[in-house]
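For this view, one protein chain was removed and the others were kept in their places.
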Amino acid sequence: MKNLFLYLTSLAFLVTPALAKQVQLEAALANPLLKSGQTNKTFLKVGLTGFALEADQERTPVNVALVIDRSTSMSGGKIAQARDAARLAVQRLGAEDIVSIVAYDNSVEILVPATKLTDKTPVLKAIEKLEPTGNTALFAGVSKGADELRKFFSKEKVNRVLLLSDGQANVGPRSPGELGELGASLVKEGISVSTIGLGLGYNEDLMANLASKSDGNHVFVENEVDLVAAFDREFGDILSIVAQEVVVTMDFLPGVKPLRVIGREADIAGQQVTTMMNQLYSEQEKYVVVEVEVESGKVDETRRVADVAVSYANLATLTPDRLTSELSVRFSDQAEVVEAQANAPVMAACVLLVATENNEQAMQLRDKGDIAGAKQALFDNAAYLESSAHKWDSSALKDYGFSNLSQSAAIDSPDWSATRKRMIELQIENNRQIGHGSGFVFPIDNQKKTK
Amino acid sequence: MKHRYLVVFLLLTLVPAGLIVWLGWRVSAEEQHRTRREFIAVIDESLQTHRQIIEDRLADRFTDLLQVVETARLADTAGRRELARTHPWVRQCFEIGPRGRIVFPSRSQLTEAEQNFLMRTATIWQERQPFRLVDEYGSRADSGWHTWYWSDGPHYILWLWHPATDHVYGIEVERMRLVSEVLAALPTEGQPHVSIPSEAQIQLRDPSGRVVYRWGRAAVEADASPITSIALNAPLTSWTLSYYTGRIITTRQFSSQTLINTLAILLGTLALLSGLAIYFYRSMTTQMRDAAQRVTFVNQVSHELKTPLTNIRMYAELLERSLDPDDERRRKHLDVIVGESQRLSRLIGNVLTFSKSKQGKLSIHPQTGCIDETICRLIEPFRQKVGADFSIEQQLDAQDDCQFDSDVLEQILTNLLSNVEKYAISGDYLSVSSSLSDGLCEIRVTDRGPGVPTSKQELIFQPFERLSDKLSEAAGTGIGLSIARSLARLHGGDLSYLATDSGSCFKLTLRVSP
Partner (left out) sequence: MKVLVAEDDPHTRAGLEEILIEEGYQVIATADGRQAWQAFQDHSPDVVCLDIMMPHMDGYEVCRKIRRQTDEPAVLFITAKSEEIDAVLGLELGADDFIQKPFGVKEVLARIRAVTRRIYKKQSAANTKALPDSFTLADLKVVPSELRGFRGDQAIELSLRDLQILKFLHRNEGRALSRDSFFDECWGFDYLPNSRTLDQHISQLRKKIELDPKSPEIIKTVHGVGYRYG
């Protein structure tokens, strides 16, 4: 019976990669071997990797709303770069795509209502009208952008609001919580909001909250000359989405208690953990990490830990797919063996999320005014990352260690605002595994472009 | 005299002007009031239209949401959680048993989101019956909205009472989705079908008075008060739509129109009254000046007569020059024309002098000359006119140069000679004598005509008096002697009639300086 289970599991592993155009599910425990005779805490990681797009394959059409801040603070180079960026976005899209452009200041103007991009000229012309005026009605801008998406809303398209702002929202709802609630509601519709914060004047908590609650990307662009590149990356992501409406359900078996989900929103209801992702990108891994408590077991006991089920909408085949996996642990009384059996990549991923959590806490200390405490916390975090990087052989941890170290150094400098924005950007990047996408794009109107 | 008129006219102008301005101001104030009422009515309609737009948009959603509540009622725990996880409008589902017991979410097994929900809604559950309140008609509603405040603003619950179980089922609405939906329904800038004036702005404000959304490009100050506001319908009863106009526009729209009206009335009134006043003032002064003007008129007319008279005379003379020397008959005719035109010019001269004397403008301009020479110059043409049968005696003894006005003397003598010609031609006799002594020149003109009766000897010097009104009498204006005497007196002398045995004798004296 046990063997049959193992067989089935291994079969699943064998079969899954063989099927073309399916998301790859990889569920693993940080410690597949646990110390017997004691209650253990370990991490469960559920990784989902989008399949590769092939060159002859049609990508998923996108339905994107560019929501652009044109308040007076955007004057000068910023608005010019924003125009360039918007122009680039339009150029990258094809005839099957839908674009709308919303500009906001005190009030909102829809420069381009949602339209199929069969003719780019009027859209490019409308972008020229982007001129800075007035205040920042960010909430209304996003609301209108989302409403433009709804006009052509389809689950078979990528529906995305791309928000560019350089300032505080000062008209309408303006707290990070309120914008987060908006994002949380939008993601339930299948709309993500990617936010690009430009310069040092914007509210990073608000922008980050809006993006992470709606499962969008968040980018900090300190200098407007990098804006076009940021747009480019974002569109690289948008155009490489292969799956949407991803729901990960983990049912933990008795003797295993899910403690918390790190870095993502999730429902923990008793033994069941549910979390959602709005999309998966091609050749990019997204994962969920759950900290679990495993009751003590006997030596050599094998215990089923959890059944993992993933459902998603496959944008290549336009069918709902379902993947399953089950996880077990064994127990050993030899500490060295347990240690050696640890899954290094999973450990690295988990350490990154924990370190990110530490980083968030350090930032909260700094926000409360405890600069010294924050500095120390970041320093400690850097040390933790450094040692973990070595232990689990992870360059990502090493990099983040350096980041924390430099953040620790910058925390009492006048440069704090930029540092904080960079910190938040990295936190989201880590929690949601942003920026690892291939960015490889297949334009829909290939023929048109080669002409 | 003039000042009194001026005061009267100013009173006549200013008092009614003031009265009319006041009335105009009242009328325009009333007009302003009315315009404002109408304006507000229009704005109200505009706001109601927009409220309706929101209403229409939300109505379908709310119908759906009631269906969702019904679904949630039937669903199990997992279903309810799934609903909250996937429905964009649903943040949380709940179920309340009788006496306010919370059935779901169950306290025994709470997700983090559910814990947060219970924390948010803690104040609600302090009431035993928070939803099914008795309304003003004494009945209890079976479903409805509940709004409560927590943290940073209002939150909304849609609930439904289930009679069979006496449970209340409900959902907490994703409030930001609700707000977002309202905003999505409202117009954006540059949307052609939403017509509000460019200088206006409509604002949507939340219960804390914070601007959530606005459209219309007017510049509205943060502390400006709206022209008018209306509240939204449930569940957004504490939200308002307010209509603003730009600061500058407000004054212009109402006051400047009024100001223009008032000014127009004021200016119109003043113009009218000034016109009337000027008219009356003019007509008064006209009357006052009339006498003088009549004289001036005569004066001008007389001058105007001179040009045609010149032409008549000149052309008659030109014609005469080109006549055949033998054509005596025609020559005589032309002589008459020339003679008459000369007489006419003399008459005009008299009229002018008369009018001058009435204006008091008559003055003398003495120049050095010889009195006798002047007399001779005048007698010569007279001699030619009257013919050889008429005897003329001259006893001239004023040949010394002296200062006198030859024009005046000429005019007096012309008049006297003309009288002889007119009235005493039958006497066939004229005598002119002159003498000069002690700065006084005396000239006598004597004829042997019918003379003047003693009773009328002074009368002849009155203007427009003639001895006879018979048509056969020679024509004349009857001012000749009057003028002659005036001129003589002006020249420091006199003209008088001396009684003689036969005919008339006029004695002229003039004061002259050597």
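The first chain written gets the first letter, and so on, giving A and B; residue counts start at 1 in each chain.
Note that in this section contacts are C-beta pairs under 8 Å (C-beta built on N, C-alpha and C of every residue); 3 or more make two chains touch, one makes a residue touch a chain.
These numbers come from a predicted model, not from an experiment.
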Shown chains touched by the chain that is not drawn here: B
Hidden-chain contact residue, picked from the options B:P163, B:G209, B:P325 or B:G387: B:P325
Candidates B:S274, B:S345, B:Q457 or B:S496 - the one touching the absent chain: B:S345
Residue of B:D56, B:E317, B:E458 or B:D494 in touch with the missing chain, whole complex considered: B:E317
Contacts of chain B with the absent chain, listed as residue ranges: 303, 306-307, 309-315, 317-318, 321-322, 325, 338, 341-342, 345, 352, 365, 407
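Heads up, the rule we're going with is that only the chains that are shown with their structure count from here on.
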Chain A-chain B separation of Cα centroids, rounded to whole Å: 76
Interface residues, chain B side, partner chain A - complex: 77-78, 81, 85-89, 91, 109, 111-113, 151-153, 174-177, 179-181, 183-184, 188-191, 210-217
Residue numbers on chain A that touch chain B, as the complex places them: 102, 106-110, 137, 139-140, 142-144, 146-147, 150, 171-173, 175, 177-179, 181-182, 184-186, 188-189, 267-270, 272, 274, 276
